[in-house]
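Heads up, one of the protein chains got dropped from this complex, but the rest are sitting where they should.
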Amino acid sequence: MDFFERIRDGWDKHRKPAHEDDFDYAWTMAIDLDICTGCGACVTACQAENNLPIVGEEEFARGREIKWIRIERYWEGEFPDAKLSFIPMMCQHCDAAPCETVCPVSATYHNQDGLNTQIYNRCIGTRACAVYCPYEVRYFNYTSHHWEEPLDQQLNPDVTVREKGVMEKCTFCIQRIRQAKDRAKDDGRRRIRDGEVQPACVQSCPAQAMTFGDRKDTQSRVAKMINNPRAYRVLDELNTSPSVIYLKKVDADAP
Amino acid sequence: MSPVPIEGVEEVLGKKFSVIKRFTFVGAVCGGMLGFALAAGTAVLYLHPTGGRPIITIPPFLIIAYELTILFGILATVLGFFLSARLPMIKERVYVPATAVDKFAVTVACDSQPHFQQAAKILSTAGAGEVSQLEEEA
Amino acid sequence: MPPEEQSLVYADVNRDVVRSLLVTGPRYYVALYTALGVTVLCFFFPWFYQLFYGIGAAGMNHPNVWGTYLSSFIFWIGLSHSGTLLSCVLHLTNSPWRKAMYRSAEAMTLFSLMVAGVMVFVHVGRPWFLHWALPYPNQMEMWPNFRSPLLFDVMAIATYLTGSIMFIYMGSIPDFAAVRDRTTGWRRHFYVLMSMGWRGTDREWHRLGLAYTFLAVLIIPLAVSVHSIVSWDFAMSIVPALHQTIFAPYFVVGAIYSGTAGIVTVMFLLRKYMDFGQYITTVHFDNLGKLLLALSLMWTYINLIEIFTAWYSGSSAELEALTYKLFGYYGALYWEMILFCALAPLLLISTRFRTSFVPMLILSIAINIGMYTERFLIVATSLSRQYLPDAWGFYVPSAVEVSILLGSLAMFTTLFLLFVKLIPSISIYEVKETLATPSNKTGSDAWQPSH
Partner (left out) sequence: MANIDRRDFLKLVGAGSVGAGSGFMLAESIKHPVEYLIPAVIPPEDFSPGIVTWYNSVCGMCSAGCGISVRTREGRAKKIEGNPAHPVNQGRLCALGQAGLQVLYNPDRLTAPARRTHPRDSAALGEANWEQITWEEGLTTVAQRLNELREGGQSDSICLLSEGVRGHLASLFELFIAQLGSDRLLHYDFSHPHSLYAANQRFFGEQVLPYYDVKNTRYLLSFGADYLGSWISPVHHSLGFGHSRQGQSGFRGQFVQIEPRMSISGAAADQWIAAKPGTEGFLALGIAHHIVSSGHYRGADRADWAKSLQNYSTGRVAEQTGVPADTIAQLADAFMGNRPSLAIGGGGAGSHSNGVDTLIAVNALNYLAGNIGKAGGLAFNPIPVAYPTAAILPHARQANYRKMLALAEDARRGKIQVLLLSGTNPVFSLPAAAKFQEALTAIPLVVSLSSFMDETTAMADLILPSHTYLESWGDDFPEPGVGFSTGSVSQPVVSPLYNTRATGDIILALAHKLNLSETMPWPDMKDYLKAGWREIYRRGPGQESFESFWIALVRAGVWGEKTRRESTGFVPDKQVVRNIGVTPPQFSGDSEAYPFILHPYLSIGLHDGRGANLPWMQELPDPLTSVVYGSWVELNPATAERLGFAEGDLVKVESPYGSITVPVYLYRALRPEVIAIPIGQGHSEYGRYAKDRGSNPIQILAPQMDTTGNLAWSATRVRLVATGEKVALVKTGGTSRQLGREIIQTTTSSAAYNAQDSGRIPLREV
């Protein structure tokens, strides 16, 4: 009897959808499009922090560039009323991520911080996740890249260098989160303080358009940003429930 | 023995019963349960929350179960066939190669000479092309 | 019954089939070695280069991360349908014209499945770790993710492969036995092994019949599920133009369609080069032609529906994807596909066309070209036009990809050529069933009782 009870409990437990409440943290990024100037500092910051390869001109021309965060640009109108808006696009760390379910080897899954993680050395390179991702922020290593001497001396020792045939993407600088956690543990704190950890892109943003934090902590800056009336999520209709919140651009021309 | 299956011969010789369908059924059922157990078990033992779905996700696991149902069904059927058809042939049995071409043969097990004569008579009157005696080692 | 078969008696069947196995002209070897050479040259060399360089050797990019390797995979899976599937259906509806052709049809299934499997290795980024997709106890404390459509594939194809092998094997046990008595040397040993001492007793026949029917019953839903699952690799994504409920039937019909066309091609070749003129007759081509016609109509209908739903959805993403497919860079290919797979098959309405061999051959090849195009377009166009216009891309296959596609064709040919020399490519006993039972005067007088 006891056996069946265990089965039933297990069943109930595992039938419950994986939910934000189960996470230790719910890392969230808020990006204010009203002040994003599209300068590209975040792109370089990410490249430096996460050992993104320099693919070279012809690989770039073939569309094999690897930019975990990219600036998308959208025009409205024609001269003289042309308007240009930028939107930084990186892995949205969806809570209902299509990429996770499709990986046959569980190389990508949702970790306890609500992060959409990518396990490089588990990846077999079916590239299905990249197809399933509606934001197209997963980048594939079409070949092994190398760094000209002595550029390799810059490589960040906290982040691996990916080999050919592996999918990679934004991690919200998980290595920094990891360090922050250790630090919190050393200081005998249970949780990371708000603002204590910043991904490279957020850290570098000259206009401070980006904010990073834990939305489970209602006092955090990012939690406030979510309450901002301008907050929205890109392609929300796809119900991927991203963890990246964008704040609408303000159109001053309108009355 | 015949080069082609002969419809209705069972009726005459009257042994219609076969265990194959049971093999198939049992195999399929086992396969189905095993399939679901495999999928669900894996999910529970190696917890990887994905896409905000529950750990045990019914629809995909049913597909796995479905495939394994068929797989085991097939294997069981094949097994059942070999067992019930007494194949593969372990020890030598009487065999008339011509039957693999265009001859039809009837084997009658006789334990003594008189019996053989008797059988031969019956067969030849039935219009057998040829009757011959084959010794079978015990 | 066409006249020439009247003259056939049981013995001829054995003779012909055995000859097809034993008597081998130089033409055969030329064909075999060419196929083999092409396989090595066009398939394995480029593949090794790709293993060394990375998938970058192919033309894929961001966002077009899937390319011809995957479309080849679908194509081969598709071709594999109708081999076994058809033979099952026809077996259950026991239509006599099946009997002469089903063996080679099933062989086609088998080999195209194998080639499809190989394409998976070519497709993934790190094939040396592909075994991680199989559920087996390991020290990584990681098992595959059974929620993934790709894993459905793994299971489905594994099952389908096993099923087909079993089916074709059981079907040919009696023939192995028949051939066993006609051969000598290593062949004899081989067939002794394969026939497992089949004697042809009524018991054996009876059991075989039963089991064979059960298998057929099991394999039909399997085959349907296999290609549905393949379609779900796409349909379960939210990529515009792929995320469609019609995809499963679309793929299944397409698969049977191309598979049947494939059979026509194979039949023609067997007939021509193995002198099976008396066995494979206009009857078969006629029936296959009718089947093709029906399938082509279904296929066309589904295509129309696909366009309609995309248009009716009114969603910008769907519409863009559709427009790009119809009139974009690959627009020409789309219309080529329509011509080959929707319009040309309408010729099959005329019996004269169906019963004339060469036109049927040309048509069947055209259909398969069209079907390959369809698979290619599915992969190449929809990924280029997804939700974020700024991330729209463009994809052209590289030389490596094209060469590997040719190589895979050669690989299939090689396998098939080996098959026709090892396994009776026509079911002896079932053909006999269609003949008049010989009287005991005629026929061979070989009486060698054996122990």
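Letters A, B and C mark the chains as written, and numbering starts fresh at 1 in each.
Quick note on the criterion: a residue touches a chain if its C-beta (ideal position, glycine included) is under 8 Å from a C-beta of that chain, and two chains touch if they have at least 3 such contacts.
What you see is a predicted model; the values in this text were computed from it and never measured.
Under the definition given at the start, what are the shown partners of the omitted chain?
A, C
Among A:43, A:99, A:129 or A:170, which residue is in contact with the omitted chain in the full complex?
Only one listed residue reaches the unshown chain, and that is A:43.
With respect to the chain omitted from the figure, which of C:24, C:138 or C:316 is a touching residue?
Considering all chains, including the one not shown, the answer is C:316.
Tell me where the left-out chain touches chain C, residue by residue.
Listed in rising order, the touching residues are 316-317, 320, 387-393.
What does the interface between chain A and the hidden chain look like in terms of residue numbers?
Given the touch definition above, chain A has residues 32-35, 37-41, 43-45, 47-49, 54-55, 57, 60-61, 65, 67, 70-80, 82-87, 148-151, 153-157, 176, 179-180, 183, 186, 195-197, 200, 203-209, 211, 220-225, 227-230, 232, 234-235, 246-255 touching the missing chain.
Note that only the chains that are shown with their structure count from here on.
Taking chains as nodes and touches as edges, what kind of graph is this: line, ring, star, complete or other?
complete
Where the CA atoms of chain A average out and where those of chain B average out, how many Å apart are those spots?
Distance between chain centres, rounded to whole Å: 57 Å.
Could you please state the distance in Å, as a whole number, between where the Cα atoms of chain A are centred and where those of chain C are centred?
43
Chain A: which residues touch two or more other chains?
In chain A, 98, 101, 103, 106 touch at least two other chains.
Could you tell me which residues belong to chain B and also touch two or more other chains?
Touching at least two other chains: 43, 46, 48, 50-51, 53.
Quick check on the complex: what are the chain B residues that touch chain C?
1-6, 9-10, 13, 15, 18, 20-21, 24, 28, 35, 38-39, 42-43, 45-46, 48, 50-51, 53, 57, 60-61, 63-64, 66-68, 70-71, 73-75, 77-78, 80-82, 84-89, 92-104, 107, 127-130, 132, 134-137
Under the touch definition given earlier, write down the residues of chain C that touch chain B in their complex.
Residue list for chain C touching chain B: 9-11, 14, 135, 141-149, 151-152, 155-156, 158-159, 162-163, 166, 170, 173-174, 177-178, 180-181, 196-211, 214-215, 218-219, 221-222, 225, 229, 429-430, 432-433, 438, 440-441, 443-444, 446-451.
Quick one: in the complex, what on chain A touches chain C?
Listed in rising order, the residues of chain A that touch chain C are 59, 62-65, 70, 72-74, 89, 98, 101-106, 122-128, 130-132, 134-136, 139-144, 164-167, 235, 238.
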